[in-house]
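Handing you a structure now.
Here the complex is missing one protein chain, while the rest keep their positions.
Labels run A, B and C following the written order; every chain starts at residue 1.
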Amino acid sequence: MFGELTATTPAGGDLVRLAEGHVATLAERAGRHDRQNTFVADNFTDLRDSGVLAACAPLRHGGLGVRSLYDVLVAVSRLARGCGSTAICANMHMASVWGQVRRWERAEAAGDRSTAARLDTLLEALGGSDLIMAGAATEPGASWNGPLTEAVRKDDEYVITGRKTFVTNSAVADSFNVAVRVADADGGWRHAEAVVLAGTPGLTVLGDWDALGMRGSGSHGLLLEDCVVPADRVTLGEPFGPPTVDDLTRSCAVNFPLLGASLGIAEAAHLIAVEHATRVPRQPGRAAAAHHPSVQREIATMEVDLAAARGVLERAGRLVDALFADPAEHPVDAVHDVVRAWQTAKLLANRTAVGVVDRAMTICGGASFSSRHPLSRLYRDARAGGFMQPFGPLDGYPFIGRVALGLDPSAD
Amino acid sequence: MFGELTATTPAGGDLVRLAEGHVATLAERAGRHDRQNTFVADNFTDLRDSGVLAACAPLRHGGLGVRSLYDVLVAVSRLARGCGSTAICANMHMASVWGQVRRWERAEAAGDRSTAARLDTLLEALGGSDLIMAGAATEPGASWNGPLTEAVRKDDEYVITGRKTFVTNSAVADSFNVAVRVADADGGWRHAEAVVLAGTPGLTVLGDWDALGMRGSGSHGLLLEDCVVPADRVTLGEPFGPPTVDDLTRSCAVNFPLLGASLGIAEAAHLIAVEHATRVPRQPGRAAAAHHPSVQREIATMEVDLAAARGVLERAGRLVDALFADPAEHPVDAVHDVVRAWQTAKLLANRTAVGVVDRAMTICGGASFSSRHPLSRLYRDARAGGFMQPFGPLDGYPFIGRVALGLDPSAD
Amino acid sequence: MFGELTATTPAGGDLVRLAEGHVATLAERAGRHDRQNTFVADNFTDLRDSGVLAACAPLRHGGLGVRSLYDVLVAVSRLARGCGSTAICANMHMASVWGQVRRWERAEAAGDRSTAARLDTLLEALGGSDLIMAGAATEPGASWNGPLTEAVRKDDEYVITGRKTFVTNSAVADSFNVAVRVADADGGWRHAEAVVLAGTPGLTVLGDWDALGMRGSGSHGLLLEDCVVPADRVTLGEPFGPPTVDDLTRSCAVNFPLLGASLGIAEAAHLIAVEHATRVPRQPGRAAAAHHPSVQREIATMEVDLAAARGVLERAGRLVDALFADPAEHPVDAVHDVVRAWQTAKLLANRTAVGVVDRAMTICGGASFSSRHPLSRLYRDARAGGFMQPFGPLDGYPFIGRVALGLDPSAD
Partner (left out) sequence: MFGELTATTPAGGDLVRLAEGHVATLAERAGRHDRQNTFVADNFTDLRDSGVLAACAPLRHGGLGVRSLYDVLVAVSRLARGCGSTAICANMHMASVWGQVRRWERAEAAGDRSTAARLDTLLEALGGSDLIMAGAATEPGASWNGPLTEAVRKDDEYVITGRKTFVTNSAVADSFNVAVRVADADGGWRHAEAVVLAGTPGLTVLGDWDALGMRGSGSHGLLLEDCVVPADRVTLGEPFGPPTVDDLTRSCAVNFPLLGASLGIAEAAHLIAVEHATRVPRQPGRAAAAHHPSVQREIATMEVDLAAARGVLERAGRLVDALFADPAEHPVDAVHDVVRAWQTAKLLANRTAVGVVDRAMTICGGASFSSRHPLSRLYRDARAGGFMQPFGPLDGYPFIGRVALGLDPSAD
């Protein structure tokens, strides 16, 4: 596809080629999963088998050793051309693997043998895709950075109670990384992440995912009622407060490549519109719609919007990859600048997906309003992006503006 | 609701008040019809009982005597605040009644007693809402002004074969006004309208309506296989060609008030967003979202867009009503100017519906992405407007531009 | 011009016709005033002679008795088709007369004979256009509602010191209504308006107007150095604070009709573009540019934008006129709603002027980039609107959003 994004590393290139091999099958199945509101389990298995899911694991753990989050984004965009739900499911797992690899590397570098060994074992499982980890961060009525789900220390265990939403992959996850709060000695709250295994008593995957779009992603609610977890499965973080450098970079590693879903959805719509316009006349017996100046104008506008989205994603990707390539502590301002670029890309990519699908429907006409038409699914899938972490337009614009003005982006 | 459109005639005012009385019930039922993809039969019955459906019939035929199409538009916008599907169903019937009244008046004025008598009887039935007439105009792959469905003359009957789509109200219609073509002596085609009664052998309501939005409108396909119709039920029109003044005014009488659906959907979304923002904080324990500057900005932008849509609808309505109030033949240019104003309003109203719903979702956050949230229905219903007759953006812009430049809008 | 706004009262209709009679001459002179940066004194004289300037004075004072501010706006828009600078100059004087008439009526109604008599005399002068009053409100670095220019009471006089900018008509004004602050007993500030006659010692019209656009408006700075004014020429107002109902309505009476300038500029550009496109081919020997689909698209987009601006102006005008027609005290909320509608119209009208001129230049091509081309003046004049009182986008959006959300628009 002209102008499409391409991987920047050889390993990333391998991943993108793998992803491209799945597109046709994903596209074929997308309508059924959407209509039946079923998790894309078949796709997930295919991606596991082909090696996409484990791509970020090191070669020795059975992965491709992909380090570039931008390259992951490119692969996610390819998957999204076939099925947006599958793309975000794959991203969640790939990003999870990517994060564990970074932890393992840090442990190795620090000479922390026991952690390294534990993570080595974990990566064996992830590299073989024998283990699916889902992140459980979002809660109804809470900000992305202030969970209400609480873990209470009891001896050498934690008891966890709360409710999560949008838990992508929850249908097949073996383990959940649950963002919780833990009471501090001083009466405040502290962030923590609890690893809760599937099957833990009190843990219920609600099976209630029924959304406008991304219906195949199995993003069910998760109910935690007095779930008991060994203390060493709970990693304490910082006290509650405005997002820290760590919060932002952690979110970036998961949510930056996720933007590929918005791009891929827009690209799929563009391909459908071009195919339609070059094949179907607007009236019987006339030239193909492509010859109509209004169709050319809509297509050109889509091209401009796609080009802009790709351009900002590529340049943001370079900054994101540079941030993670450098093991040093990053000054707050430097991280805010990367987040500024990332959120700029997010606003544009999310908006472009909605806009490009809308124009594609205009070109394809009333037929695309049918539930059976792929554009009617893309129209719904495209709207998901704006709700994804960390910022939608309400918080994204102020963040970008404040950083550009040299202000603390967390202040209000 | 601040800035809402209001009726310009006393009869129209009565209709709008009637329509407003239905909104709460319609809103209550909208989600179910949408989920179950069922025709809004209960609403249709309610509107029949309250007198909304027959509002355009003269008082002596049991109606309210509403003549202003703009006032019908205002009433349709109120209904759409509760349920977009019901709004378009009601519009189709009201516009149909409105058209028969104009025919009856013309027959009366011309002293054509027999036609007047026949229409008088028809209006009795319509005024009592004992008769539901559906229009069957659109066909897959054909332009709005060149039907492929054909009526072949055989003695004093016509045999009709073809396929129609988007036949709103087809689930309950007693009679269909089917746009057909009839072979001309010279080998060309001529427009015609055939009245085909429900139950005619060969006529099948396909029951296949399953669309992205407006799911309660029962806009099924209609199959006509050798349907035999008495010749006096077929009214011959002009030879095929670019849209004539008659084509345009006939379409205007049905499709101008339909724009109320786009406005009402936008208004419903705006009301939901304001209600949410003034009630729910963006984070637990904080002030209501309304205090967030970004929320105020989105709301203000919605206000600007709504104000623009209302302004152009009102001004176009004045021209439309003036056109129909004047019984004289209208010069082509005068009609093109009215259509220019109407299509300007259509582009803006259709676009505003999509844009305002999108912003409302931004304000309401991830919860609005749930299938159970009314905004997720409005997001889908809003997209229907752009596909409605006669022009979407592909043809609407050239039409407006050409008329403004003094060119023949039909040329290409 | 198709779709143009029209007056709503007979007196307003007379005014609009008068204004239309000036357009050709104004257009002829506009380039010269712009290039030479000279006040439009000749136009001002013409408008005085024809009766435009005094139109809001009662018949008995020699005016037309125009009461509708909307009708004034329509007239201002006609003048702006010829010359934006002249349009705003005329507006400032017409609005000033309008305001004095309301004061006189209130005095009459209240039986305040002496005030009525004084205003009667003033209106004699204004009605004969023997007196030009300019408003001096804006100051560099101060908000529209918190002047730094100060009037200090000394016995039965006030001594005024400060500096004003954007004093339209200052070149020919006989008298200035200067917004000042007066120290309160409690240490705070109070609003006041001082009438300072031209020729008062210490008063200097700086003659420094040299701006991007509206160059003919003579909007010089005004320097007040110890200007002594009799106490009865200073009207005390309310203590400083957020804008009150009085502040807003007073500003509305001056600045609502001023929006006609933005509309008229857009209309002038549209007319130029249509004339060019229908006359000039894009390449030698080809059909006129009007036949190019891209030109039709730009023209259509201009039509949509103009229609939206006109629609919101008309509907806002109805609210504004209703507000002033009702002599009762208006509740704060009702006034805020009118201001909401007015500011919505302002945002849209200001933006439309800039956008329509831009598209007109695209149609007319490189020739319009020449200083001699009228569009290169309109491009600059159009940008003035966003800076006009009371709100630009930075404050307009929050005002509209807060009122729509039921919040106090003055809070921050």
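We take it that a residue touches a chain if its C-beta (ideal position, glycine included) is under 8 Å from a C-beta of that chain, and two chains touch if they have at least 3 such contacts.
Just so it is clear, the model here is predicted, and its values are computed rather than measured.
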Seminar exercise, completed: Among displayed chains, the one left out touches A, B, C
Exercise. So which of A:Arg113, A:Arg153, A:His291 or A:Arg372 would be touching the chain we can't see?
Worked result: A:His291
For this session: State which residues belonging to subunit B touch the missing partner chain.
Result: 293-294, 297
Problem set entry | Absent chain, residues of subunit A that touch it | 2-3, 274, 277-278, 290-291, 293, 295-301, 303-304, 307-315, 337, 340-341, 344-345, 347-348, 396-402, 404-407
Exercise. Which subunit C residues touch the hidden chain?
Worked result: 138, 140-143, 146, 148, 165-166, 210-213, 280, 282-284, 292-295, 298, 354, 358, 361-363, 365-367, 369-372, 376, 379-380, 383-384, 386-387, 392-395, 397-398
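Note that in this section only the chains that are shown with their structure count from here on.
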For this session: Superimpose the Cα atoms of subunit A on the matching ones in subunit B and note the rotation angle, 0 to 180, in steps of 5 degrees.
Result: 180
Exercise. If you average the Cα atoms of subunit B and of subunit C to get two centres, how far apart are those centres in Å?
Worked result: 41
For this session: Indicate the residues of subunit A shared as contacts by at least two other chains.
Result: 293-294
